[in-house]
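Every protein chain but one is kept in place in this view of the complex.
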Amino acid sequence: MNRFILSRILQAVPTLWVIATLTFFMTRFAPGGPFDAEKTIPEEIKVKLHSHFGLDLPLFDQYLLYLKNLLQGDLGPSFKYPGWEVSELIGSAFPVSLTLGLLSLCIALLIGLPAGIIAALRQNTWLDYLPMSLSMAGICLPSFVLGPMLIFAFSTQLGLFPPLGWYGATDWVLPSLTLGFFYAAYVARLTRAGMLETLKLDYIRTARAKGASDWRIIFGHALRGGLLPVVTFLGPAFAGLISGSFVIETIFFIPGLGKFFVTAAFNRDYTMVLGTVLFYATLILMLNLLVDLLQAVLDPKSRSSS
Amino acid sequence: MYSHRLNNLLLWPASLALWFLLHGCTQPTNVEIALDEQILHFGLGAEPQHLDPHLATSVAAHNILSALLEGLVGEDPKTLKPVPGVAHRWEKSADGLTYLFFLREQAKWSNGDSVTAHDFVYSFRRILNPSLGAQYASMLHPIKNAKIYHAGEKSWDESKVGARALNDHLLEIVLEYPIPYFLELLNHYSWFPVHRPTIEQHDAYARMGTAWTRPGNFVGNGPFSLTSHRINSVIETRRNEFYWDADKVRLQGIHFYPIESVDTEERAYRSGFLHLTQSVSADRIDYLKEKYPGELHCEPYLGTYFYRFNLQSPPFDDLRIRRALSLSINRERLVDKVLKGGQLPATTFTPPGTGGFFPTPKFPYDPQLARQLLMEYLDEKGLERLPPIELTYNTSEGHKKVAEALHGMWKDTLGVEIRLLNMEWKVFLSTISRGEFSLARAGWIGDYMDPHTFLQMWRSGDGLNMTGWSNQSYDAALARAETSVSPEERMDHFQTCEDLLATEVPILPLYFYVHLTLRHPSVKGWHPTLLDHHPYKHVYLATEDEQ
Amino acid sequence: MTQLSIEGLKVHFHTREGIVQAVDGIDLQIEPGEIVGLVGESGSGKSVTCNAVLRLLPLPPARFENGKIFWQNRDLLQGSEVAMQSIRGKEISMIFQDPMSSLNPYLPVLDQVAEPLVIHGMASLEEAKTRAREMLLRVGVTRVAENPRAYPHEFSGGMRQRAMIAMALITQPSLLLADEPTTALDVSVQAKVLTLLKELCTDLGVGILFVSHDLGLVAELANRVVVMYRGKIVEQNDTRSLFAAPKHPYVKALIACRPTLETTLNRLPTVEEFLSENQDNLQNEEIPAASLDTSDEILLEVNKVVVEFHSKSATVRAVDQVSLSIRKGSTHGLVGESGSGKTTLGRAFLHLIKPASGEILLRGEMVDWGNTSQRMNFRKSMQIIFQDPYASLNPRLTVEQALTEPMLVHRIGKDSVERTDRAVSLLEEVGLSSQHLRRYPHEFSGGQRQRICVARALATEPEFIVCDECVSAMDVSVQAQVLNLLRALQASRGLTYLFISHDLGVVKFMSDQISVMQSGQILETGSPEELYRKPKNEYTRQLLEAIPSANRSANF
Partner (left out) sequence: MSRETSSSLGREAWRRLRSNRMAMIGLWALACFSLLSIFGPLISAFSYDQQNLDRVFEGPGVEHWFGTDNLGRDLFARVTHGGRISLAVGLLATLVSLVIGVSYGMISGYTGGRIDAWMMRFVDVLYSLPFTIFVILLMVLFGRNFLLLFLAIGAVEWLTMARITRAQTMHLKKAEFIEAARALGYSHGRILFRHLLPNLIGPIIVYATLTIPAVMLLEAVLSFLGLGIQAPMSSWGSLIKEGAEKMDAAPWLLFFPGTFFCLTLFALNFVGDGLRDALDPKTSKD
């Protein structure tokens, strides 16, 4: 097992290197630079700025320098906020996004799993149609519509939750709901499909022949197999969840990571673009590994083969 | 097939929701608490890039720095006229070239150190130091020989820069040429002092991006001091007890929130999270006027919204087409029906009242003449109709709306087809600066209260010109305005410049900005000003009845 | 006292295609401790009957139209679901056909075996596990002693079925419903499991309803045999009498059409022939020894073929230094149990799996795989028929497309018209007709599908065909038809077969030469008679002994 994890981590290194290289050159070839502004900067000051950030070196030297720093774990200073290190900015925003992501995941699972299970058990009744239609709506309802709608209902009208901010537990509710709803929709669909598939299997019949109750059949036997596709989906989805959502952070004024992902590109904040991209890639690779491990826990067969 | 007990599963989410219902009880809002606490909750609009006054470049930075630092002079909260700041009085020589500032002895840094004339000289030297690469260093170029030092060829002493500390509390500044608005200039953050030991401790004299501006490190001399800074979340300041005029400061602190989305900011305001918003979505004006009649403020602002023509390529190399496009814009209607924020139609480039300058309105609306000019042009070129014109703008709802409205006006009056091209901001900037446009959106916010901040950019070959327009009479008039001592004469020269812009039409002024804001009635001592400066030491929070 | 009494049971399936009368009014009684065999082919309603007793049928589409099932004088069809749950696994237990899929792959075997005790409140969890362990040891699943957290996939099929038996009997029920419990197992394993089942049930006094398609197997076990055909019971009698004097023609056919080790007929009788009025065809010639017309020419030769599979942890040698030569026009049988490497060897013959080493010579020549025309020629001459005719036909191609495509690829026939004509004649050759051209595989029965597979294999006009367990999944009656077809084609086209099967009777019926495989190696090769009369190898002897006696000879 340890060897497996180690080899996966070693495999990730070249992938990350390719990502870093491509991103580095892509950002540099995009028009506009980090210091372009409506009030044009005098040439001599631009030269000064460039030399401060090492942009005056030949591009390939910059690249080598970046890699060298990267190997030492240094992501460099942000171009947009020169007083701050990229790693510091990501480090301060990540806990926020992590909290939001985990809460949304909880909501997605708390809504999605029961909805999917019920829909599967009551296939082709209103208990199937209603959650499945809602989930279709959840998939096609963009968060920039859902967010303001939830704010209007729960904040403006009912006054239950604050419409923005990230200060206390009550602030967490609406953004997590907004973010979680989309995933809940997916989870519900996948759970339903997985459960329907599993409930057809022979071993469910075996369990029934033993005299197991419905409850026992679902939770003791069917759920584990039925959840495998959900777990597979949740790996990459979770990376998306905890790397922040620009739209939701903007709507709810949350100091999360998503903003850096989007604005870094617009600001041509080279180091920040690279930092966020590498962070995200690492996250994905790690979560894929985690999913494989989790699958091994859920599925004894893959456990012994890996 | 399966028993009904499964329906219990439905109770899960329901009970969770109930839990939140019970716990999500309403708490008093920021604005309600603030009446006791005297904390101003301020919508900042954007996260400031720097909190270093010598490197800062944004309005957001100004809003914070004017709380943390104080220049030689202060501003009158209503007129923005210079009032005593760190200097309790000053003297100006008869030729208008030499200023003596008498610094008050009570002026202190937030760590208790005295603010001295040496601090100011040190600060001027720092911003002008070419190694720092300060963008706004040119703001200090009016100081004698500052330009020479800034060019980097000579040392400070060799350059003989005209700023000297005569003693700890007496500062002499000698100017290159007389500047009528010199004292107003001093309120720009590039003139603010920095605390020498702090700068040296962080080796920030010639380096950007050091940690000296972090809370705990920052030492300022303003009415407030920095207590916390979380990127994209909040910047908190607290009353500075060492401030010389601390007795007058009634606010206990100001919290700045960099909320970028106007919609979110509006929701924040409406829920009592903010006292002030940085701006208001143009589409919401009607709605807010109705709902919050006394709280929506449209205040004139020192800025012009305009389009640039590219004179280097047809059809805008021809004056008639430029004029025709200008003449067929109904600016009144644009302002009243589309923008609706109380903006003023721009019939000059410089906003009226800038430093006492009231230019004569030009740029009329005359569709008849516009059509005639277009016909003439088409006949001469033997064209059936004008080929479609590309209008480039950076992506934003507001810019799109204006562009769409003009698209309609030109189509209706001239039958000219306009193609709108939106671009991402940085791509837009690089496209425009390379001259790859024919008609492009632009905006200009004045840095100080003088027409010069507007009119200088149309000088031939100026980095900000970018239209390809060059006019010797304009250059000459501008040069004369820069050196003349008499205010009346200056205004005459500026008027000449304005006239030339109106006859040559290298640009298309559309409207003058307003500062649209929602402001809570409990905010007192806050007055509309052209530069949107609001000296915080006069601001306090009170309910309607207590004054 | 009759323990279980089924009276006039009718179960219909309401599907979109219409109503299927799966069980059409049957009466059946089982006395305490009695072992009853329920025999029938697929679709006869035997499994439905079995599942109906425990109400495990999916409702809908299934529906109880009529009838009663009395269990100790209670009508099981009337009780509530909860009441039913208390009978399932406690009073009546059930074991299923496929031990691979019937155990929950996500739970340890021990826990699953213990579960019925827990469900019915007969023991605490700890106690249940202890008892489950004892039970598992008793049925011979010793592995749980080493590793109580072993999961089903760590066990072989036989061990899993033993575990299933342990699970079914742990509550000491009064009746065990066994639905084809040994069908998926190898012969040697099957024999052991049957013995175990019989011993245990006798010890514990458990009655068994043993459902199977294999009459011979049932004869080993049951006191009484019930034969079902198309939802009805056609005959029931005590085992000896039934075999001695079958009355119903269907039962007669079932006994006759299965090739046994004693079968010496040229072609097998089929059920249709028995059921039709005209039974003249049944007069069959015996094959005179060595009468088959085989030349001495060697068509295919393999030398020291090795096939290896690489997994992350280890390399497995599935075929280990196998050498064989097959004469043109003959059938070479390959017998072995699952995992012996016989299927892999068959695939390696066709280069569907690349051998790690060794050579495969067609007409004495090596095939150069880099050479397109040689490769295509090889593919054209060598074909394969798989075990599962359903999986081996692309479900989205019509019969016509499936048959004409190989011709197109190998440039047989000059245009689509000619190819379609050829497809028709191929269909006719395998006993189908041109009206089947436009249909999809799923519209055919298993036997018909296998005929289509045969036709497709013939489309390239091959000389050599690998028949990989090609009748193993079929009912005996269908099996007889397909075997007859293969023999007829061999006679008319002079085909050469490699016939792979685990069923010794079938292999003997088909082959001129037989090789026995175990663990990737060929243990012995010889003529069928030699092999069956005087097996040289110990393993071959074991294999032969494991065959139920009724299947060794037709005369029980």
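Letters are used for the chains, namely A, B and C, taken in the order the chains are written, and counting of residues starts over at 1 for each.
Note that a residue touches a chain if its C-beta (ideal position, glycine included) is under 8 Å from a C-beta of that chain, and two chains touch if they have at least 3 such contacts.
Just so you know, these numbers come straight off a predicted model, no measurement behind them.
K.L.:
Using the whole complex, pick out the displayed chains that touch the missing one.
P.N.:
Missing chain, whole complex, touching shown chains: A, B, C.
K.L.:
Quick one: say which of B:V115, B:L185, B:A324 or B:V338 touches the chain that got left out.
P.N.:
Answer from the full complex: B:V338 touches the omitted chain.
K.L.:
Tell me which of A:L6, A:L59, A:C106 or A:M149 is the one touching the absent chain.
P.N.:
Of these options, the touching residue for the absent chain is A:M149.
K.L.:
Using the definition of touch stated at the top, determine which of C:D388, C:E429 or C:E461 touches the missing chain.
P.N.:
Checking each option in C:D388, C:E429 or C:E461, the one touching the absent chain turns out to be C:D388.
K.L.:
Determine which one of C:S86, C:N223 or C:T398 touches the chain that has been left out.
P.N.:
Considering all chains, including the one not shown, the answer is C:T398.
K.L.:
Name, in rising order, the residues on subunit B that touch the hidden chain in the full complex.
P.N.:
263, 281, 283-284, 286-287, 333, 337-338, 395, 397, 400-401, 403-405, 407-408, 419-424, 427
K.L.:
Provide the residue numbers of subunit C that touch the chain removed from this figure.
P.N.:
15-17, 347, 350, 352, 375-376, 378-380, 382-384, 386-388, 391-398, 400-401, 404-406, 408-410, 416, 419-420, 438, 440, 442, 453, 456, 459-460
K.L.:
Even though one chain is hidden, which residues of subunit A still touch it in the full complex?
P.N.:
Its contact residues with the unshown chain are 14-15, 18-19, 22-23, 26-27, 29-31, 133, 136-137, 139-142, 144-145, 148-149, 152, 156, 236, 261-262, 264-266, 273, 276-277, 280-281, 284-285.
The rule is simple: only the chains that are shown with their structure count from here on.
K.L.:
Once you find the CA centre of subunit B and the CA centre of subunit C, what distance in Å lies between them?
P.N.:
85
K.L.:
When the C-alpha atoms of subunit A and subunit C are each averaged to a single point, how far apart are the two points in Å?
P.N.:
Chain centroid spacing, subunit A to subunit C, equals 49 Å.
K.L.:
Taking each residue of subunit B in turn, which ones touch at least two of the other chains?
P.N.:
Residues 1, 3 of subunit B each touch two or more of the other chains.
K.L.:
In subunit C, what residues contact two or more other chains?
P.N.:
In subunit C, residues 82 touch at least two other chains, as defined above.
K.L.:
In the complex, go through subunit B and note every residue touching subunit A.
P.N.:
1-3, 5-7, 9-10, 12-13, 16, 20-21, 23-24, 26-27, 47, 49-52, 55, 57, 130-135, 137-138, 152, 207-211, 213-214, 230-233, 257, 259-261, 263-264, 267-268, 270-271, 273, 424-427, 429-431, 433, 442-444, 463-464
K.L.:
Which part of subunit A faces subunit C closely enough to touch in the complex?
P.N.:
Interface residues on the subunit A side: 201-203, 205-213, 216, 220-221, 224-225, 298-301, 304-306.
K.L.:
In their shared complex, at which residues does subunit A touch subunit B?
P.N.:
So the residues of subunit A touching subunit B come out as 30-33, 36-42, 44-45, 48-49, 52, 77, 80-84, 89, 92-93, 110-111, 114, 117-118, 121-122, 148, 151, 155-156, 159-166, 169-170, 173, 213-215, 217-218, 250-253, 255, 259, 266-268.
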